[in-house]
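Heads up: the structure comes next, in structure tokens.
One chain of protein is taken out of this complex; the other chains stay put.
On to chain A.
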Amino acid sequence: MTALIQLSGITKVLKGQEQPRTILDGVGLEVFPGESIAIVGRSGSGKSTLLSVLGLFDRPDQGTYLLSGNDISRLPERRAAKLRSSHFGFVFQRFFLLKHLTAAQNVAMALVNGQGWLPRRERRARVMQALEQVGIAHLAKNRPARMSGGEQQRVAIARALVREPKILLADEPTGALDTETGALVIDALLGVTAHGCALILVTHDRDHAARMGRVLHLDAGVLTEQVAVGGTA
């Protein structure tokens, strides 16, 4: 099977300070369709930066990034936007819902983004399907202010799923939630891998990490594979 994502030698240097600081140091990573990966590491170790590079929010300073075999290391913003829409879904610790829109409108936002046009009926069907997938179809007409944290995060997941992404990037999605709600959110995230979508989860929670297929450790910008997490340590 060919890798969905192939990173090699990815380096990100933070400039603008007295001394340039290396945040990602020669990161290599292969991601296959349908697999789930946990990335763990201390605060400030570069996890969010890695997700930014993966999700095309940010460009690496060195190294190559192959997406389905195509080099996208230095992509112009317009094409990056297109790929974000067609390949990636994002979930953040803060939910980033637009508070003036309903749950359904927040989800539809990822569809009405200028990347192709869907008829209204199809749009609605896909929005409802995404909401059902995370178990909150009944909240479609609610605004974020009237939902719990777990519900809001699931709206954010539905928004990430509605375009049927090939890679779902989640940056500490349970960080603001209690244990029980967090587990529900992880359930929802893992559910998507059944359809062949890859999941990359940044988390501080050992239990959540343990539920992923692979666990990677990021330490001062260096990514290493951890074998047998929670097993024979």
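Some points to look at:
The criterion applied here is as follows: a contact is a pair of C-beta atoms (placed from the backbone, for glycine too) under 8 Å apart; a residue touches a chain by one contact, two chains touch by 3 or more; residues count from 1.
We take it that contacts and distances are computed from a predicted model.
Chain not shown in the complex: UniProt lists it as "ABC transporter permease", one of "Acetolactate synthase", "DNA metabolism protein", "Succinate dehydrogenase" or "ABC transporter permease".
Only one of A:H100, A:R146 or A:R206 touches the absent chain when the whole complex is considered: A:H100.
Mapped onto chain A, contacts with the missing chain fall at residues 48-49, 52, 55, 57-58, 77-78, 81-86, 90, 92, 94, 96, 98, 100-101, 105, 109-110, 112-117, 159, 163, 171.
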